[in-house]
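All protein chains but one are shown in place.
Going in written order, the chains are labelled A, B and C, and every chain counts its residues from 1.
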Amino acid sequence: MPKALIIYYSRTGNTESMAKAVAEGVKSKGLSTRVKRVDYTTAYDLMSADAIAFGSPCYFGYMAGTMKEFFDRMLQGTILKNLERKPAVAFVSNGERDGGKDALLSIENMMAYFLLQKAADGVISRGKPGSVKIEECKKLGVALAQAVKQRKVKGHKK
Amino acid sequence: MPKALIIYYSRTGNTESMAKAVAEGVKSKGLSTRVKRVDYTTAYDLMSADAIAFGSPCYFGYMAGTMKEFFDRMLQGTILKNLERKPAVAFVSNGERDGGKDALLSIENMMAYFLLQKAADGVISRGKPGSVKIEECKKLGVALAQAVKQRKVKGHKK
Amino acid sequence: MPKALIIYYSRTGNTESMAKAVAEGVKSKGLSTRVKRVDYTTAYDLMSADAIAFGSPCYFGYMAGTMKEFFDRMLQGTILKNLERKPAVAFVSNGERDGGKDALLSIENMMAYFLLQKAADGVISRGKPGSVKIEECKKLGVALAQAVKQRKVKGHKK
Partner (left out) sequence: MPKALIIYYSRTGNTESMAKAVAEGVKSKGLSTRVKRVDYTTAYDLMSADAIAFGSPCYFGYMAGTMKEFFDRMLQGTILKNLERKPAVAFVSNGERDGGKDALLSIENMMAYFLLQKAADGVISRGKPGSVKIEECKKLGVALAQAVKQRKVKGHKK
């Protein structure tokens, strides 16, 4: 059974709620799912996942430093080779009104650096995610799961 | 005696060499100087400094995540109020040919968020800093020290 | 109004539940209370608190490395002087049956290094804290609040 990994950072719990909703969406399509705070996610977690979602609050128009630190740490040839073309999505929680887009972009750019394949447009929530945003996150999870399945059909290994 | 704090992150030692050169420049103007890796710098260090230099490698066109994490952590009203108008400078070490500008900008933007006053244009070194770059870093330290002194003359407290 | 700071690390949410219960106990005695994950707690938070509670899971018979890292970072003369004799308590969440005592001790020893005054015996929960453990945590918060008040009565400055 393919495995999805939902990696997130959260202080207030908003991004955490989004992460759980994404996981629900993934699970609804029959994938094995793991939700993990970024501070104890390992290269092994990343390499053994078939699909990855990244969630972060927006601080200073960019992903949380702790999430950036994770990407910095993972910058190794063998890890990059392993991640190539795996489907991925991003989601962002934002305290302010109009922000969040730049933080989302900072994660999606990172996904591109890591050769991951964006499976669907990311989700931005202002403050505590309401039922509409939770639904969007579930759909994001569904899209991620579907991308994994299509990839399997096309005959990609693992 | 006014105090300068040189905060840096480094893996290979390049940014560390730059940090020491900046410190030398600051000291040459008679300021007390502390050079500290960002991973154990505290809010108290920041608040008790009269001038601050930030140094980081460039990863993915941005400051190191560990440095970003430090700024995220320091985002508190009282800390911001304390930092207001203190002079600051930035320096960046970069593995690649043309990069580094975006990482420098990422730090200088952060300095602006934190209401710090940019004392001089930052320094970018490609790879191991040679004698020219070391000299530029010393001058950066001198400029930082001079900004502190001018500020004192103008009658700003502390 | 005196301020209490509840600092914790948590992965699964068990220590987080304990932290919230301790905070409830403190609040019930009329203190202002802040609950904060250790990864973005600052020296300023620590120095401006009148009472502190530390909570951590037990990993390898010791507090979480992230909590230890916090103490390592705070090892500065001025911070120590500021913390002297402030009341403090500890609580630990433990996955295994008989463990947790060593992790609790590792935090309480640290409190002693930092010259904090232990206000009451710490609480250990095995796995997800049930209603009995939650009640113990609330009482721990009450004891911490009372220690602050007694200290004020005795005329200690802040």
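Please note the rule applied: contacts are C-beta pairs under 8 Å (C-beta built on N, C-alpha and C of every residue); 3 or more make two chains touch, one makes a residue touch a chain.
These numbers come from a predicted model, not from an experiment.
Every shown chain that the unseen chain touches in the whole complex is listed here: A, B, C.
Of B:14, B:33 or B:66, it is B:66 that touches the chain left out of the display. Where subunit B meets the chain that is not shown, the touching residues are 11, 37, 39-40, 66.
Contacts to the hidden chain, counted on subunit C, fall at residues 59-60, 62, 64-73, 75, 106, 109-110, 113.
Summarising the interface, subunit A meets the missing chain with residues 39-40, 42-45, 47-48, 72-74, 76, 78-79.
Heads up, the rule we're going with is that only the chains that are shown with their structure count from here on.
Averaged C-alpha coordinates give centres for subunit A and subunit C that are 33 Å from one another.
Multi-chain contact residues of subunit A (touching two or more other chains): 66.
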